[in-house]
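Every protein chain of the complex appears in place save one, which is left out.
Order as written gives the chain letters A, B and C; numbering starts at 1 within each chain.
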Amino acid sequence: MRTPCKRSLLLVAVLLPLFALASPEEDLAAFRAFYESRFPDIELADHADGAYALDEAKRAQWLEMEDFPPYEFAVDEGEALFEMPFADGESYASCFQNEGQGIKHLYPLFDEVAGEVVTLELALNRCREAHGEAPLDYEGEEIAALMAYMAYTSRGQTYDIKVPEAGLGAYEAGKQFFYERRGQLNFACSSCHLQSGGGMLRAEILSASVGHATHWPTYRFKWERVGTLHDRFIECNEQVGAQGLAPQSASYRNLEYFLTYMNNGMVLNGPASRK
Amino acid sequence: MAADIKLRGKIKDGVAEIKSLMPHPMETGTRREESGDVVPAHYIEEVVCQHNGENVLRAEWGPSISKNPYFAFSVRNVSPGDIISVRWTDNLGESGSGELVLK
Amino acid sequence: MMKHSRRRFLRGLGVAVALAALPVRLMARATDAFRATKLEDANKALFGQLPLVESDAVNLKIPAIAENGAVVPVTVSTELEGVQAIYIMIDENPNPLSATFELGASSPADVSTRVKMGKSSMVRGLVKTRDQVFYAAQEVKVTIGGCGG
Partner (left out) sequence: MRVGLWGCLKIGLLGSAAAALFVSSFIWGTVMADDLSGVAIEDLIRQAESLHIEAQQKEHAWVVTHRLILEARAALSAGRIDDAKSIATRAVQTAQASVDQADREQAAWSARVPQ
């Protein structure tokens, strides 16, 4: 069962002055410095490959997969879906700048009018609704394929997510979510991917959080399909014994906002494959 | 949405290195749905590769080839403009194909 | 959690026509070998009484620790002359024989694919010349993934 986020930004705003507040820029510098000192031999940019930046044998197998990765089918499907006109004759291209080509790295963005974080998935469904189409299932194959295609046209673009004054509350909420312990195992995102980043969890190597948001959507061999970042959030939460939230809930969008901001300066490398 | 076999290839010293990816569920016939129902076996049994219409390689597979099979092979005595084609047939009689013009 | 939907794959219209034009198969499907549940039975079905010789001339490239048992990349190649066919066998799978590759005269003995492995197992790459069978074997560990598994 998942509940939509009801935590009001107001509450966050009230709590904020209670502890020393770092600006997003300071957070980013400290975040990067943490991983640089933890992995002195690894270029920050290489963390975009997750655990495969940390282990040679795993990297070799992964590169073999990337040589002809299964997400290529999703990219083709996504392109066909993207170009399929709506009933009103318009298409997705009409809703985005540069007709939707090479723009994925601009998301998520803070919409100052709506006062909320807008992810590309949300923008795609709003585009559909604006043109009289029913929204897509956020956990379905179609949205993942569209995202795969849009990521593919955006490969190589550098992240430079902005946090305007009005977006600070959402950013802070996402940051808090990242560091809050959850579930029966009492783990935060940061427990595994910051504190223990690079360490082993049973047979797995824990990836660093710098680079966590650069490569979505991702074909996970475990899922046997391409899934979105929020699919992974749900899975991560469930893995520590917490109930996942609804995909595209405010809290997950805020988390994506924080995580993607922490990837600023890195290059978009989605779609990708992971085990 | 039908997806054909994806093919890539490059010529090196007269030998073409071909890589292919075939969209197929490759069900073993032992996997169960959450409902408990067994998913029936559905897998590629045969793959035939041709060079300008001549058979150069024929593979037989069991269900232990991974989902969305990847298959790479090489062909000798090729020139730019030659055509490589790959076609699979599965245990239900379905088939799929792909073609590549070598550069 | 995740929704798995299976897609139906459409068939190309030209396929039936193209199939009719195919030269006669070199061999019937090795049904008995694929159905065998024991390595020896698969070998016997494929090679009869031919001796199997372990050989450095067969290159088997497969990870010692598989990232994911559902997709283990494997390559079998050899410089040996006169290779007619290549085989991949996984001892501990329910049916050890995974794939056979019959080579035409102009095909180098070099094939790669990805296989499923239920558990840690010896994996074998075999090559058959006119009257001999050579093989290479390697142990592959399949880890039960923790978080990733």
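The criterion applied here is as follows: contacts are C-beta pairs under 8 Å (C-beta built on N, C-alpha and C of every residue); 3 or more make two chains touch, one makes a residue touch a chain.
Everything numeric here is computed off the predicted structure, so don't read it as measured data.
*Asks:* Name every shown chain in contact with the chain that has been left out of the document.
*Replies:* So, taking every chain into account, the missing one touches A.
*Asks:* Among A:Leu109, A:Met147 or A:Leu194, exactly one should touch the missing chain; which is it?
*Replies:* A:Leu194
*Asks:* Identify the residue among A:Ser23, A:Asn98, A:Thr158 or A:Asn186 that touches the chain left out of the display.
*Replies:* Missing-chain contact among the listed residues: A:Asn186.
*Asks:* Going by the contact rule already stated, which one of A:Gly115, A:Pro164, A:Gly199 or A:Gly241 would touch the omitted chain in the full complex?
*Replies:* A:Gly241
*Asks:* For subunit A, which residues reach the chain that was dropped from this view?
*Replies:* 1, 3, 5-7, 15, 18-19, 22, 27, 30-31, 33-34, 175-177, 179-184, 186, 188, 190, 194-195, 238, 241-243, 245, 251
Here is the rule we use: only the chains that are shown with their structure count from here on.
*Asks:* Return the distance between the CA-based centres of subunit A and subunit C, expressed in whole Å.
*Replies:* Each chain reduced to its C-alpha mean, subunit A and subunit C end up 38 Å apart.
*Asks:* Please work out the Cα centroid separation of subunit A and subunit B, and write it as a whole number of Å.
*Replies:* Roughly 33 Å, centre to centre.
*Asks:* Report the inter-chain centroid distance for subunit B and subunit C in whole angstrom, where each centroid is the mean of the CA atoms.
*Replies:* Comparing mean C-alpha positions, subunit C is 13 Å from subunit B.
*Asks:* Among the residues of subunit C, which are close enough to touch at least two other chains?
*Replies:* 70-71, 73, 114
*Asks:* Multi-chain contacts in subunit A: which residues touch at least two other chains?
*Replies:* Residue numbers touching two or more other chains: 224.
*Asks:* Once bound in the complex, which stretches of subunit A touch subunit C?
*Replies:* Per the touch definition, subunit A meets subunit C at residues 57-58, 60-62, 64-65, 137, 139-141, 192, 201-204, 221-225, 227, 231, 234-235, 238-239, 244, 275.
*Asks:* Which residues of subunit C touch subunit A in their complex?
*Replies:* 1-5, 63-68, 70-71, 73, 114, 143-149
*Asks:* Give every residue of subunit B touching subunit C within the complex, in rising order.
*Replies:* The contact residues of subunit B facing subunit C are 1-4, 15, 23-26, 28, 30, 45-46, 48, 51, 53-67, 69-77, 87, 89, 94-97.
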